[in-house]
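On to chain A.
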Amino acid sequence: MTLTTLLLLAAALIGIGIYGALSQQSFVMLMMGLELILNGVMLAAVAFWAFSGAGVPEGQLLTIIVMAVMAIEMAMGFALVVAAFRGKQADMTESLTGLKH
Partner candidate 1 sequence: MELFALLIILILALGAGLLMQWLPMRHQPRPSWSQRAPFLGGGTPDSHAWNRYHVRYYSMTLLLIAFEMEMMFMYPWAVVFVEKGMKAMMEMGMFLAILSVGIVYAWREGVFKWQ
Partner candidate 2 sequence: MFSELFLPVLMVIFMLVVGGYAVAVLDRLVASALGVPQAGGIWLAPMARGAWLLTQHANATEAPDWRAWRLAPALYLALAAGGLAVVPWSASLVATDLVTSVVLWGSVEALATVVIFLHGWSANSLLALIGGYRYVALGLSYILISMFVLIGVALPAESLQFTQVVASQEGLWNVIRQPLGLPLFLIVGLGMTFWGPLNLADSTDLAGGTASEISGPPRLVWDMARAAMLVAFSGVAATAFLGGWLGPWLPGPLWISLKMLAVLSVLLLLGRLLPRLAPERCVTLMWVVLLPLSFIDLVWAGIGALL
């Protein structure tokens, strides 16, 4: 377990996440892709903190902020889905883009 292997793992997670976020038609599945990307980002942040940050607390704080971004993205995303579904009865990304007048 070295910094390089950790970063490779993070890169793999981010790669899968990018695939998911781009390929999925459903808005909810798209969010899964985003979450996976953030998963990789968090891992990378912790890896840097552990191996080359000399233990500065900002490294951990960054992870927490990413997690907060994730939570907010999820909460707002789902709230939007509900609002959009109520309006349009649809959950596809294509339909959501149609909402932006």
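Note that in this section a residue touches a chain if its C-beta (ideal position, glycine included) is under 8 Å from a C-beta of that chain, and two chains touch if they have at least 3 such contacts; residues count from 1.
Regarding candidate selection, all candidates are chains of the complex that A comes from, given by their letters.
In this text, all values refer to a predicted model and were calculated from it rather than measured experimentally.
Among the chains 1 or 2 offered as candidates, the one in contact with chain A in this complex is candidate 1. The residues of chain A lying in touch with candidate 1 in their complex are 64, 67-68, 71-72, 74-75, 78-79, 82.
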